[in-house]
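See structure below.
== chain A ==
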Amino acid sequence: MKPGGIALLEVEDLCLSVTAGGKSCDAVADLSFAIERGQIFGLVGESGCGKSITALALMGLLRRPLAWRSGKIRFKGQEIQALGPEAMRHLRGKHISMVFQEPMTALNPLATVGRQIAEMFVLHEGMGWHEAEKAAVRALAKVRVAAPDQRVKDYPHQLSGGMRQRVVIAIALACKPELLLADEPTTALDVTVQAEILELIHDLCAAQGTAVLLISHDLGVIAQSCERVAVMYAGRIVEEAGAQEVFQRPRHHYTRGLISSLPLLGARAINAANGRTKLQEIRGMVPAVTDFPAGCSFHPRCGMATQACIDRAPGLTRLEGGASVRCHHHA
Partner candidate 1 sequence: MWKKLVLAAAIVFAHGVQAQTPETPRKGGTIRFTAPYGASFGGMDIHATNLAQDEIWARAIHRALYKWDSALNKPVLELAKTVSVSSNGLVYTYQLRDDAFFHHGRRMTADDVIWSFNRIVEPGKSYPGARFVRAIKGAVEVEKGEAKTISGLRKINDFTIEMTLAQRIDPAYNFNLAVTAIYPADEAVKESFARKPIGLGPFKFAEYVPGSRIVMERFDKFYAKGKPHADKLVIYVMGDAAARDVAFRNKEVDVSVLGPAQYVAYRGDANLSKSILEVTENYTRYMGMNSSFKPFADKRVRQAVNHAIDADLIIKKMVYDKAYRASGWLPTTSSAFDKNLKPYSYDLALARKLLTEAGYPNGFEFEITASSNESWGSPIAEAFIPMLAKAGIKAKIVPVDGTVLGERVRKGDYQAYLWSNGSGPDPLAALKCFHSATPRSACNYTEFKSPAVDKILDDADRMGPGNPKRDEVLKQANALVYDEAPYWFFNYNKAVLAHQPWIKGLQRNANEMAWQNYEDIWVDASSPAAK
Partner candidate 2 sequence: MTAYVLRRLWQMVPILLAVALLIFVIFSVVPGTFASATAADGRNVVDAQVLERMNREFGLNDPVHVRFGKYVAQLATFDLGISLRSREPVTVVLGQRLWPTLQLTLAAMLLALALGVPLGFVAALKSGGWVDSLSMVFAISGLSVPLFWLGLMLMYLFALVLGWLPSFGYGDPSHLVLPALALCVFPMALLARTTRAVVLEILHADFVRTARAKGMSEMRVVRWHLVRNAMVIVLTMAGLQFGSVIGQAVVIEKLFAWPGLGSLLVDSVSTRDIPVVQGCILCIVIFFLFSNLLVDVLSARIDPRIKYT
């Protein structure tokens, strides 16, 4: 997108479908964004917006009933959306890796964490098991786990949630990937641990030059670490801009709603912008994939909706400074 250099990851008009009851619907549509090398890119929105599906699509892990429909995903200039399973497999883990939301279940309960980390080295670095297990100790040390040579012998159920997420991160970063997809990496963790984990991701990626796609429903998490942010609603990006800009000048009413529902940061930002003091929630709920409303999909919940919003889906409006918004009445 940026003229000149090729972005690490470019997503263009991506359309992903979900099949339910014999009917196929678009869970994600017209999705376009780009991530630069080393950049931390935030993808934010309520649950059910299509964030996780997008991440799975990037990993090539869409499984029935989800499927790719159209659009392009370019990784280092190479189109990967239609890559064969074998080629995709070589990309996964080695070049693009992922941290999942639920550290409690993301690890195999019957294998030691050491072995689960070591698998990465066996798979991608061609190491033998013995060697790989030594590498696993080092990888565990890197994610700041105390006594890693002991911990590698532990089973997941013996570790705390934060520890497990560290293990998951160690696995994800084991082979120094160029892109890390972090899907709600801290949601399931205690608040105290959340910051540590975010910091860990931030530091390690910076050190390795790994770009991060940080997915969260929590704007606070995004605000803490991202350079650029895209806001998703009902399968579409409704606003994309630099992190600062989004928080200071939210243009889409959905973004505003999200920010105003934030206790700490939100209160401050909205105070500055609108002079409101009360915490607000967005009324209503995210519609189900099968019945995304016509027109602007946000209109049933939007306080500013007009007849135009009901009749017509808004297109993406590009604004100065590389920002863009999808709203008939953007600020």
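As a working rule, a contact is a pair of C-beta atoms (placed from the backbone, for glycine too) under 8 Å apart; a residue touches a chain by one contact, two chains touch by 3 or more; residues count from 1.
Keep in mind how these were chosen: all candidates are chains of the complex that A comes from, given by their letters.
These numbers come from a predicted model, not from an experiment.
Taking any copy into account, the candidate from 1 or 2 that touches chain A in the complex is 2.
Those residues of chain A that touch candidate 2 in the complex are listed here as 59, 61, 86, 89-94, 97-98, 100, 102, 105-111, 119-120, 123-124, 155, 157, 168, 171-172.
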